[in-house]
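Structure first, then comments.
Here the complex is missing a single protein chain, while all its other protein chains stay put.
In order of appearance the chains are A and B, and numbering begins at 1 in each one.
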Amino acid sequence: MAHRWAMVIDLDRCTGCETCMAACHAENNIATVDAKQAARGRAMHWIHVERYWEGEFPNVRARFQPVLCQQCDAAPCEPVCPTYAAYHNEDGLNAQVYNRCIGTRYCANACPYTARYFNWWNPVWDKPLQLQLNPDVSVREAGIMEKCTFCNQRIVATEIQAKAENREVQDGEVKPACVQSCPTTAMVFGDLDDPNSQVSRLARSMRATTLLSELGTNPKVIYLERESSHGND
Amino acid sequence: MNAIYGLFPDTNSARRALAALREESSRLRIKPGAIVLMSSEPLEEEGFGWEKQRTYMPWLTPLGALLGGAAGYALAAFTQRVYPLPTGGMPLIAMYPSGIIMYELTMFGAIFTTIVTLLISARLPFYGKRLYDPEVTNGKILVGVADPDRECSGEIGQHLQSEGAEQVREFSSE
Partner (left out) sequence: MATTSIAPEYAIDIKPDQIRQDLLRPIFQTSRRFYVLVFFLVAIGLPGIFLYANQMSEGMGVAGITRPIFWGIYIANFVFWIGISHAGTLISAILRLVNATWRRPVTRCAEAITVFALAIGAQYPIIHLGRSWLFFWLMPYPSERGIWPNFRSPLCWDFFAISTYLTGSTAFLLLPIIPDWAVVRDRASGFRKRIYTILALGWRGTPREWHRLEVAMRIMAVAILPVAISVHTIVSWDFAMAPVPMWHSTVFGPYFVAGAIFSGIAALIVAMGILRKALHLEEYLKPSHFSNLGKLLLVMSLLWVYFIFAERLTVWYGNQPAEMAAFWSIQRGRFAGLFWTMVSCNFLIPFPILAIKKLRTITGTMIASSTVVVGMWLERFLIVVPPLEHKYLPYEWGTYHPSVTEIGIAIGTLCGMILLYVLFAKLVPIISIWELKGGQHKKPFAEQALSAASRSGVHLDSTLPSTNS
């Protein structure tokens, strides 16, 4: 049975601790680059926490927003790919098939969120760090595009398990690495097609909004706006 | 194939020689279509009488274009269906993008057909031995008769000579 996987991020709960970033790196075998390359903008973080300031000094507060691939329903990155490396799978995810990618980087230009990352170099891990690679996720070579998959390997594993046990996937059973690791449970993952799922209920909240909604990309990452942002806390 | 031909320095003498050969063709037993003309530039406006040339090229080109366009649609429709992958909420066979593919293949069909028609109808390339004289590219105009009747070939040569041929030569493919 097809799902419509989505994520809700409660900005009131995000403390900007960046645990999600670390968890994502560990789960998805994301290559790291040295400081010089990172300074040139070649660091790869499928999810990253943006910090911005609200208010005037001295009444200033740091705000945080985790940004990842928005898994758009009308994704601008998909149709521009000449080799179908980027396409929409039946679960509504923006799939990225590494083997098909030839590295035109067109998808990355077309993505309004700049959520796609390019492998400028072949990935290297200092020994013995290569031993901690996740066997469920392929390692990407130089010259191809990658981005947040909503931890597709976990989704597939859970679906297989549920099928083996002859049952449906339960709400909250699939947890991408970032969701699992969030200490304040600011992130919730689930099926939008199930009206009773936690994600669906939160998505109906008055606070629900999407990033750059004016572009009509219909993201499946839904942010719950800060309630306190209008107040004087 | 045998041939006898004259090399003429200018269009006037070549034209006169042609006219003479045509007038006398039955007496000299020149077969229809055996008169040969070669020049280093097109003589269409020089009154040699072959502006009546016909070719189907202007009809074949649009035909090739239509075939190309149809092939474009078939390609787009077939390939996107055999391995259907939705992208960006677009239909599999999207109208506007398929239109671009059809347009380009239409033009490709037209161009390709024109080239092929040109080569086939002008009988190019041909690398065998056939009637030709390098003097043609020196600006001489070649007027001759292919496979002349053996008895008349001398008289044909005289005709060519008297109309102003600089040289009269014979050709044999053996």
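In this section, a residue touches a chain if its C-beta (ideal position, glycine included) is under 8 Å from a C-beta of that chain, and two chains touch if they have at least 3 such contacts.
Everything quoted here is computed from the prediction, not taken from an experiment.
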| item | value |
| --- | --- |
| Touch partners, limited to displayed chains, of the chain removed from view | A, B |
| Option from B:4, B:28, B:146 or B:165 whose C-beta touches the chain left out | B:146 |
| Absent chain, residues of subunit B that touch it | 1, 11-12, 15, 18-19, 22, 32-50, 52-55, 57-58, 61, 75-76, 79-80, 82-83, 85, 87-88, 90, 94, 97-98, 100-101, 103-105, 107-108, 110-112, 114-115, 117-119, 121-132, 134, 136-139, 142, 146-147, 173 |
| Interface with the undisplayed chain - residues on subunit A | 37, 40-42, 50, 52, 67, 76, 79-84, 100-106, 108-110, 112-114, 117-122, 142-145, 211-212, 215 |
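Quick note on the criterion: only the chains that are shown with their structure count from here on.
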| item | value |
| --- | --- |
| Whole-Å separation of chain centres (CA-atom averages), subunit A against subunit B | 64 |
| Residue numbers on subunit A that touch subunit B, as the complex places them | 73-79, 81, 84, 86-88, 218 |
| Touching residues (chain side subunit B, partner subunit A) in the complex | 83, 85-90 |
